[in-house]
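Missing here: one protein chain of the complex. Every other protein chain is in place.
By written order: A and B. Residues from 1 in each chain.
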Amino acid sequence: MTPRHRTVVWSVARHLLLLCGAAFILLPFLWMISTASKPQTEIFSKSIHFIPHSFALWDNLATAFGKANLWRFLLNGVVVTASIFVLQVLIALPAAYALAKLRFAGREVLFALVLFCILIPPQATAIPVFLLFHQIGILDSYAALIVPFTISAFGIFLMRQFFKTVPDDLIEAARMDGISEFGIVWRVMLPTAIPALTAFGIFSVVAHWNDYFWPLIVLNSEHLRTPPLGVAAFRNEEAGTNYGPLMAAAIVIIAPLVVAFLLAQRRFIEGITLTGIK
Amino acid sequence: MVAPAFTLMFLLLLGPLLGVIALSFTDYQLGSPSFSWIGLANYRDMFGDRVFWLSLRNTLTYVAIVVPAAVALGLAVALLIESGSSLRSWYRTIYFLPVMATLIAMSIVWEFMLHPQFGLINGLLQGVGLEGFSWLQDRRTALYALCVIGIWQALGFNMVLFLAGLVSIPRQLYDAAEIDGAHGAWARFRLVTWPMLGPTTVFVVVITGIRSFQVFDTVHVLTKGGPSKSSEVLIHTMYVEGFEFFRSGYGAALTVVFLVFVLLLTLVKSALTNRGVHYT
Partner (left out) sequence: MARIELNGVRKTFDSAEILKGIDLAIEDGEFIALIGPSGCGKSTLLRIIAGLEPQSAGEVHIDGVPVDGVRPSARNLAMVFQSYALYPHLTVFDNIAVPLRMRRHSALARMPVVGRLLPERSRVERGIREDVERVAAQLELSALLRRKPGQLSGGQRQRVAVGRAIVREPVGFLFDEPLSNLDAKLRVHMRAELAQLHRQLKATFVYVTHDQAEAMTMSSRIAVMIEGDIVQIGTPAEVYENPGDIRVAEFVGSPKINVLPGLVRADGGLEVLGRPLGLQTSAPAGRCSICVRPERVEPGAGSGAISGTVAHLENLGAEAFVHVKVDRIDLPLVARVNPDRQLPTIGSAIDFAFPASAVRVFDAAGKRIEVVAPVRSERVREKALG
């Protein structure tokens, strides 16, 4: 074999292998779309076909929206993820700035605490936080969904690392201009941190939009359900019968993030793999 | 400036962390007016409970299958993508999709795909003349079906981390290897790629490990730990004890066991990192 032949053979093999893997990855997505587009009779037929004979996606979507309050779930998802992110930024940014740029006693200890807190998995604190919320009576509320995540040790760490790279001169110039320390955080540091903040925002939104464990624990009321909880409840109610609308509901739940991802892939991959810099 | 952050940190992270450890030495149950310190009784109960051991064994099995598979496949896909120039970003996007898609929604899709009668998987198997399974309802297969979903979901994340690692390997090292006589893909991989990926690999293994120990969503939606506890895993047991039976003390003890494993993984990571997998 000449080198040229070898490259051609290798290139074909590469695509073959990657396409096989891609088929495995895409199979659930394709099957979901396929099933959501089929009428009941086709879903419960023994023959496998991806393209529906009669197209029933709109019917299934209509049924899904009719049976489950999907709009409400999506709205809840937006409210919860947005509140979490905004509060995380409000709380993390000043702390990150202080840890990066201010000198005060105990700074190193506090930073070590931050590093330690990054390692605490959310499941570990679930029982005590649940008891605490039970005690103060905020279970089954937006607050219960939002408050535990207002503190992001990882967010503090990330922004602190970023602020470290901002030149001291910039801050000193701001102080010379008479801007207060809090003013520096919001008017000087925040604008420089937009790229890092975007990445962290994607990381945070994706994590909490998809979170199932915590909403499952603290919620009872239907009207507060987040998207994952909503689709899971829909499935329990429709167990084993109405697969068309169920798949349509699944599409609705994953659509916002998947579409956003397809539109801004690079940013999303950056954001999600942020944990890779630890 | 640091006050709000650290108040919340103590209130919502460090406090509860200590709380969970303290709680594991009590018989507290949600709603009961009082509790008493019972020392190691929860742990004694736990170690005497068949379900705990099943749960632990299943979790370790899950980790032992998902971690090597998701790491090896993630690496393989990253290497394949990086070895050519065409369709790179297409493949990257496709493999990353499961990371973005809400796992609960996709679990429900998987459930339907694994449906004994109308599922795609059994349909395909019948197509080639094989007998299918009631995957999620069969104690022989339930855990492994969950493993496949776990691998499906984790692969793309690992791939992206490996891709980042691959890109940061200086090209001149490959040139030097070529000049030094490292012919062929395997020799180059052994001499340059694998050692240079060392830090990435350690990180990927540990993070996949930690995430696998946390497996819950798929279990809760698809099997509830069944049939007959064949897919019971630690966090699910903790959930059932702590939030369905409200045996907070016992649930806390389970949490502590989970924490120990996560801590072990973190220690492994820092030990390996300090041993010089990191180069300057």
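Methods note: contacts are C-beta pairs under 8 Å (C-beta built on N, C-alpha and C of every residue); 3 or more make two chains touch, one makes a residue touch a chain.
Just so you know, these numbers come straight off a predicted model, no measurement behind them.
Within the full complex, the chain left out of the display contacts the shown chains B. Only one residue in the set B:I38, B:L125 or B:L191 touches the chain that does not appear here, and it is B:L191. Screening B:L14, B:L173 or B:V268 for touch with the missing chain picks out B:L173. For chain B, the residues touching the chain absent from view are 170, 172-173, 175-183, 187, 190-192, 195-196, 198, 276, 279-280.
Definition applied: only the chains that are shown with their structure count from here on.
Put simply, the C-alpha centre of chain A and that of chain B have 17 angstrom between them.
Here chain B touches chain A in the complex through residues 1-2, 4-6, 8-9, 12-17, 19-20, 23, 30, 73, 77, 80-81, 83-84, 86-87, 89, 91-106, 108-113, 118, 120, 123-124, 127, 152, 155-157, 160-161, 164, 203, 207, 210, 214, 216-217, 220-221, 235, 238-239, 242-243, 248, 251-252, 255, 258-259, 262-263, 266, going by the rule given at the top. Partner chain B is touched in their complex by these residues of chain A: 10-11, 14-15, 17-18, 21-22, 24-29, 31-32, 35, 43-46, 48, 91-92, 94-95, 97-99, 102, 110, 113-114, 117, 119-121, 123-132, 134, 147-148, 150-151, 153, 156, 181-182, 185, 206, 209-210, 212-213, 216-217, 227-229, 231-232, 235, 243, 246-247, 249-250, 253-254, 257-258, 261-262, 265, 268-269, 272-273, 275-276, 278.
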